[in-house]
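Below is a slice of the complex: some chains, not all, each in place.
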Amino acid sequence: MSLAGRSVVSIDDLSKEEIETIFRLADEMAECPRRFWGRATAKVLATLFYEPSTRTRLSFESAMQRLGGGTITQADMSASSAAKGETLADAVRVIGKYADAIVLRHPWEGAPHLAARYAGVPVVNAGDGGHEHPTQTLCDLYTLRRKHGRLQGLSVALCGDLENGRTIHSLAFALARFGAGVYFVPGDGKDVPNYVLRRLEREYDTRVQRVGMGILTALFGAPAVAPEGAPEVNAIYMTPTAPNQLALLQEDGTRMEIRVPDSGSLALYITRYQRERDGQAGAARRAGRYPVVTRELLKVPDFEHVSILHPLPRVDELSPEVDQDERSLYFEQAGYGVPVRMALLHLLLGLEEPGPPPTWKPYERPHRSPSYSRPEGPLCQNEKCATRHEPQNAPPTFEVVEEREPVLRCLYCDQETIPTLYGRIKDKLYYPIASFRRNRPRLDNVVFFLSPAEAFNRGYAPGGPPRRGTKRHNSSRPSKGTVRA
Amino acid sequence: MSLAGRSVVSIDDLSKEEIETIFRLADEMAECPRRFWGRATAKVLATLFYEPSTRTRLSFESAMQRLGGGTITQADMSASSAAKGETLADAVRVIGKYADAIVLRHPWEGAPHLAARYAGVPVVNAGDGGHEHPTQTLCDLYTLRRKHGRLQGLSVALCGDLENGRTIHSLAFALARFGAGVYFVPGDGKDVPNYVLRRLEREYDTRVQRVGMGILTALFGAPAVAPEGAPEVNAIYMTPTAPNQLALLQEDGTRMEIRVPDSGSLALYITRYQRERDGQAGAARRAGRYPVVTRELLKVPDFEHVSILHPLPRVDELSPEVDQDERSLYFEQAGYGVPVRMALLHLLLGLEEPGPPPTWKPYERPHRSPSYSRPEGPLCQNEKCATRHEPQNAPPTFEVVEEREPVLRCLYCDQETIPTLYGRIKDKLYYPIASFRRNRPRLDNVVFFLSPAEAFNRGYAPGGPPRRGTKRHNSSRPSKGTVRA
């Protein structure tokens, strides 16, 4: 399907082939941007920022203007129409009449999904809370591909705050799709969440292993090879199931050791500690160890051909000493924001050939498992989810991920909500979720509940004595109803 | 007179013919906006917003950019130069050197009038407090004309908050000029002010009647036909004096009943309750009945061909249920903001033909009655009037409306100030205003006062015993010196 007229809410909205198409066009645009001036003549891009941003907004505007198009900007959207009580859906329906595409940043997770259903023009997500930032992911991938010539077979160590910020998770998913290997090297207490690892295995055909950190230990300022008997820092390594990658791990008694892959195929992607997403308790946790890129690190022979990426802004995890080093790609990475976004806008606006503007494609979030959306509930358990703020325009909608027992993954914010009960619509009886798998009810006859009280309030009654499944349910399921996905 | 070089401060600045010219050009621009790109090459539009706005500002900027022009923007003007104590006159004189036209939003009523006297380039009012918003009125008229093919003979029900916001009054005046009929259907306590009705009769050749609400009762959620003996909700109906409209009112015993006019010529224009203009007491008043457009309403057969307009943003007076209904025009209405503003800018900037830019026309507010402006006073009684904030650049200037006794209508903010005394300049004596009509003094020998103290301070003495007129004055005039106009 052509990209013309489509919205980009998640990096998952783009197929590998579409990403390759964007990158090939970005190559041309990086080489000679002047050649594309005039393509967007008489077109207008609206940039609507409900949270402040400089670099993302300015790079989109620069991209549009280098194509010859106009830009209209509300850099502090929250101060204006939202203050009059207008819904996001109404706001984008109106702005969509003024512009040919909308770039949106919003604190609600899933807000661009909502917007993409109403705007009447393509919507590009420029960051929705801690959820997605697909054009950042595109720039990251593009920088790696441009430097290393390919993504398949590359090894990328994702370092730093791997807990907060789904942008880093999006990058992992995308790297998995392209057949790259990923090492997760977290700061203390900032581990990559388990559901991300589960999802990598389940949906992206990868193999996840806990391994010794080997050479990557040097990121913590320790010697590259730990002394005999010292407590080992663990990394997590994710490989495509294709066997060639596995050779990089050398089995050494009880654990596997990371060997740096063939020279020139390792990248370090380091992120700052996201204090603002961590609340009060955060500052204390940061006191632990955190991977840092310094001049010393780059003297380690195994890193001779490494490339260093960082989404910026940095704080102290990336020393300015290495700015001049030719392995440091982070300013180039920032610069690629313009040609990548030029290419993306070019394709979404259908500028490749003259003629009428492309027909708008109403947004549907792609998903593999069946979807579930019922007025009876439940709500997405992520309070920042767009479905919690504007349910009349973004009714709760989930993908029913089957993993022994059903898990509801929100199609707006990707957070997982775990029902404990399900009801059968036709007889208004409810059962523990643990019996779901055995009973295999049809989804169109099912409503999920988070608690008996919820079921009761909806007019459902308990459906018979507890069965074997119930017990397993009580012991093996987390008691909280929510997991970030 | 050509529009090139002129300012648009009020919808009254534009003749019917000029409005038609704008609309014909907007038709072309709506059909093929690309064709006009390049007309404004090398021209720059400044948008100066002393109050925040998203939609108005962005639609102007989109319009200018679709013409190929540039835009320079201060979205929060109050935070910058005004903070250094600069006058509005100085600010626009400077910005007028940077730009070919200025779009201004300002909290002072009449501020664009002031600006249009100093800027040296055309000024377009983008909203001045609760006063005027002429391009909104243009879009409203354009939407009606485009949908119904004409304005003359159309029936438009103006519904909701008819007290606050002169934009709704401007629309009524403009509809009257084009020969449309208007029903006023207010929420409880939000009646259209009497001076608006008086002005409609006096200056716009209309006939105003209080009538039963008939079919429009359905707007309040009541059955379309009230039960026998129920208290009747009243509407006010304004018709052009041309007789053909009167047929729509059917006399039924003691009152007239609204019959919906011929199918396809009725529009509902509904507005939100303007809480922000109402102060503390407002919330309570809103508790009363308020007209609402719902899906139920649109099922009433008489509304089969109605069109629904709303200036947006809405709150709860317009149900999202009807968004998909083809009678709902409000998003189209918002979208027409671009071609209408393109057409207006095109004409003001004189882009229709190549050559030097048009000569700037210094702004004069058109008025029918003689004008009055004296250093002795009085001040306009509207504290938000520009003449109260920057009198050195906007000296109080009134139109002397003759309605038995003189009323001073401010040429900046349209508010009416009612003098209680007048003095004769040549002999420095003052008299009660009630004797004005009988004595017929020449205006160039007259100064008006609001109180004896004011007259005394200016050096005037009472001019003889009270006469017959005085008594009438005391009983028939409102004691407050001010009426919103």
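Letters A and B name the chains as they come in the text, with residue numbers starting at 1 for each one.
To be clear about the criterion, a residue touches a chain if its C-beta (ideal position, glycine included) is under 8 Å from a C-beta of that chain, and two chains touch if they have at least 3 such contacts.
Given the structure is predicted, the values throughout are model-derived calculations rather than measurements.
Copy number for the full complex, please, knowing 2 are shown in place.
Per the structure file, the complete homomer consists of 3 copies.
The rule we apply is simple: only the chains that are shown with their structure count from here on.
So, what's the distance in Å between the C-alpha centres of chain B and chain A?
49
What residues on chain A touch chain B, complex-wise?
Residue positions touching the partner: 41-42, 44, 46, 70-77, 79-81, 83-86, 89-91, 93-95, 97-99, 392-393.
Which part of chain B faces chain A closely enough to touch in the complex?
33-34, 37, 52-55, 57-59, 61-62, 65-66, 68, 71, 73, 75-76, 276, 312-315, 320, 331, 334-335, 337-338
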